[in-house]
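Omission of a single protein chain aside, the complex is shown with its protein chains in their original locations.
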Amino acid sequence: MNTSLNYAYYPGCSSTGTSIEYDMSSRAVCAALDIKLTDVPDWSCCGSTPAHTVDHSLSSALSARNLDQVASMGLDSCITPCPSCLANLKTAKHRMEDEGFRDKVNNLLDKPANTKIETKSVLQILVEDYGIENIRKKVVKPLTGLVVGAYYGCILNRPAELMQFDDREHPMAMDNIMEALGATVVPFPLKVECCGASFGIPRKDVVMRLSGKLLDTAKSIGAMALVTACPLCQMNLDMRQDQINHANGSHHKIPIFYFTQLLGLALGLTEKELGMNKLCVSPRTLLDFMVNEENIKEKAA
Amino acid sequence: MGNPRSESNKGDQVKFQEELKDNIRKALPELDVVIGWCGSFDPLHATPHFMRREEDIDKLEISPLSVHNLATYLPGLRGKKVGIVVKGCDSRSVVELLQENLINREDITIFGFPCTGVVDQSKIKKALGGHTGNIEFCDMSESVIVIKSEDKAYTLPMAEMLADKCSSCRYPDAVISDYFAGEKIGNKGEEDADYAAVETFENLSVPERFGYWLKEFDRCIRCYACRNACPLCVCRDHCAAESRDPHWLSQENNVRDKLMFQVIHAYHLAGRCTECGECQRACPVDIPVLMFKQKMNKEIRDTFQYEAGVDPEATPPLLSFKMKEENITEKVW
Amino acid sequence: MPVLTGKELRIVGFLCNWCSYGGADTAGIGRFNQPTDLRIIKVPCSGRIDPLFVVKALMNGADGVLVSGCHPRDCHYAEGNFYARRRLEIMHNFLPIIGYEPERFEYTWVSASEGQRWQQVVTSFTEQIHKLGPAPKILGPEASDTLSLMQAAL
Partner (left out) sequence: MKVGVFVCHCGSNIEATVDTAAVAAAAREFPGVVFATDTMYTCSEPGQDEIVNAIKEHNLGGIVVASCTPRMHEQTFRRTVERAGLNKYLFEMANIREHVSWIGKDREANTNKSVDLVRMATEKLLRNRPLYSKKFDINKRVLVIGGGVAGIQAALDCADGGLEVVMVEKTSTIGGKMAKLDKTFPTVDCSSCILGPRMVDVAQHPNITLYAYSEIEEINGYVGNFEIKVKKKATYVNWDSCTGCGICMEKCPSKKATDYFNEGIGKTTAINIPFPQAIPKKAKIDPDFCTKLTKGKCGVCAKVCPSGCIDYEMQDEFVTEKVGAIVTATGYDLFDWSVYGEYGAGRYPDVITGLQYERMLSASGPTGGHIKRPSDGKEPKNIVFIQCVGSRDKSVGRPYCTGFCCMYTAKQAILTKDHLPDSQSYVFYMDIRAVGKLYDEFTRRAMEEYDTKYIRGRVSMIYPKGEKLLVRGADTLMGSQVEVDADLVVLAVGAEASAGASELAEKLRISYDSYGFYMEGHPKLKPVETNTAGVYLAGACQGPKDIPSSVAQGSAAAAKVLGLFSKDQLESDPQVSIVDIKRCIGCGKCIQTCPFGAIKEMEFRGMVKADVIETICQGCGICTSTCPQGAIQLQHSTDNQILSEVNALCQF
């Protein structure tokens, strides 16, 4: 195990709002695992906002600026919890391999863009750099009794050539982590399906249909909860669960966790540190159930 | 010079020379001829010496003047029982000839001795102001050469008069011998090979390098002394340089064919040349023709970790191959 | 014919009969456009290519030499390209001492089916030679003839 994991950390804008619990739990988990995170100084938007549909060079310039900030820290790699940020940071680097495009970006920046910085997701460094077996060793409160499905969303590992992480059709990173934490993992057949996020504003009906299908499927395979690694996926499934139920006539009440939250729980962190209270679909019953199950197991032992 | 001589060395030299003569005396009855060196037309030169009778042995002289690589004679004497006195570098030529089946081991008796280097006559000539006629006296110690010529006396530092190959010599002792007279100095391997001169030259610009050779070869008189002195130029009368079939070179006096010949020579020696330096020594117009061979050897060493003239059983790299070549990176298009 | 000044340089190719010559044919059959500088000499096998042919071509005025044979293990004669690889590699690395850029000579492997690869090899090798420009030509019997020209060029 690498004892001195040290990364520049790019939180991304959702981390200050809708996915604050993802940011909290990511930081808490890394601290608990002795992974040193240093915030990218004066970080700004990554450009994955509507900018990227309007102007590629502007979008990439935003990413390039943040990558420059990383370089100014004397580091050559950076991690972020958000797959959307990650995709845009990687896309910018990829596009800038083209000289003409790089010139355009450089015109928008004060200094030539750095094209060397590598970016990874928090999930990726936990799996690849820290290692699942090392996580397993750190578990103090196993997720006994929890039956969970892992939902990765569509951009965490796609396009495969760009993201360079896990299998594009059948990722297992979160499944393996959950298994290491003592949960019962049910294979989630729609793990890389689209939740409809990109239609979130103009076509809510699409979100209702697509996310509704995800929840239906979760229920059909007996998952008590889903874990995600994406602020948008989580938001659609969690915050909009009521709207989905309403639109589809369903009655789901499935807690949607960030994987870092459950990881933190197993590492013995408090619910507060992990922002459990920020979830819309209350995980209360489930959390109590797990504690209860663990007690039964201990007694039996 | 690479092998420091102690003051007691001269005494040793006399001793091993006597031992060497004893060795030859013992072996000569079984042999047709033993080749060594003896004094020549003036005290500054030695000449190859063919010993057939016992009394010839007394004339044998080993000194820094024993410059000739006597292995050059061996293929021509094939079929005869031949003894040969070899410096370390000469012995490597013998190894090569054995490897290429051009001489038979059972016909050859090899007499080795610890060589401390031979002189470069061109350097002496230069030190003497360009002419070496009428040498009246020459004496050599470990550190100096004292020469009297036309009433002038010169005291030249030995170290500066040694051949370049001797200053970086890695094989002072014969690598193969039946008799060895004196104490061995100790050989080094191919990894210690020193190609600084080649590397320095390669740092010159492309036109500088090309221009250098054009200028050097401009004075080549196509005498082929370089080839004739080479112990491994075994084609002799059938050299590609003078043949019409194959017709590699014209007989015209042009610098292109002169240069081409040297490349042919270097390539035909690839993986075979032991850098004995005879080609360069023999050149009457002092063209540094050894550098091509050194460059070739450097590439052979770097690519195949191979050095010629060490192991009579080895297969030279250009006559063999590996399915996967560790040190060859092919161009990616 | 003289090279078309400003348009072409003199590039000589040595191609083995079984793979690369066929690959060049395949490129032709596929109408894969290529620069016109290269002239191809067909030999039975890359193992037939004496590296001295390469030097001969350069000294006689070629600006670039390209050798192509079957891919390793695919030699029609089983071993020819393995010998060729060693010999050509050594010559490639030797060239700088004479005063030729090693990039003037490349060797590679193209199979009879790889028309597209052949097009790519020819195109990028031709570009490479054009980037280097014309090689020094040795003119006349005396070195001075060439040297004065080189001086003028510098």
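A few points about this structure:
Labels for the chains are A, B and C, by order of writing; each one numbers its residues from 1.
Going forward, contacts are C-beta pairs under 8 Å (C-beta built on N, C-alpha and C of every residue); 3 or more make two chains touch, one makes a residue touch a chain.
Remember, it's a predicted structure, so these values are computed and weren't measured experimentally.
Every visible chain touched by the undisplayed chain in the complete complex is listed here: A, B, C. For the chain left out of this panel, the touching residue among C:Y83, C:Y107 or C:F125 is C:Y83.
Where subunit B meets the chain that is not shown, the touching residues are 100-102, 234-236, 238-240, 243, 245-248, 268, 315, 319.
Residues 1-4, 7-8, 10, 12, 18-19, 21-22, 24-25, 27-29, 31-36, 39-45, 47-50, 53, 56-57, 60-62, 70, 73-80, 83, 87, 111-114, 119 are the ones on subunit C that touch the missing chain.
Although one chain is not shown, part of subunit A still touches it, namely residues 167-170, 187, 189-190, 193, 217, 220.
By definition in this document, only the chains that are shown with their structure count from here on.
With centres defined as mean CA coordinates, subunit B is found 73 Å away from subunit A. Of all residues in subunit B, none touches 2 or more other chains. Across the assembly, subunit C contributes no residue that touches 2 or more other chains. Put simply, subunit B touches subunit C in their complex at residues 198, 201-202, 206-215, 217-218, 248, 252-256, 259-260, 263-264, 266-267, 270, 291-292, 295-296, 299-300, 302-304, 317-318, 320-323, 325, 328, 330-331, 333.
Residue ranges of subunit C in contact with subunit B, taken from their complex: 51-52, 55-56, 59-60, 72-73, 79, 82-83, 85-87, 89-91, 93-94, 96-101, 106-109, 117, 120-121, 124-125, 136, 138, 140-144, 146-147, 150, 154.
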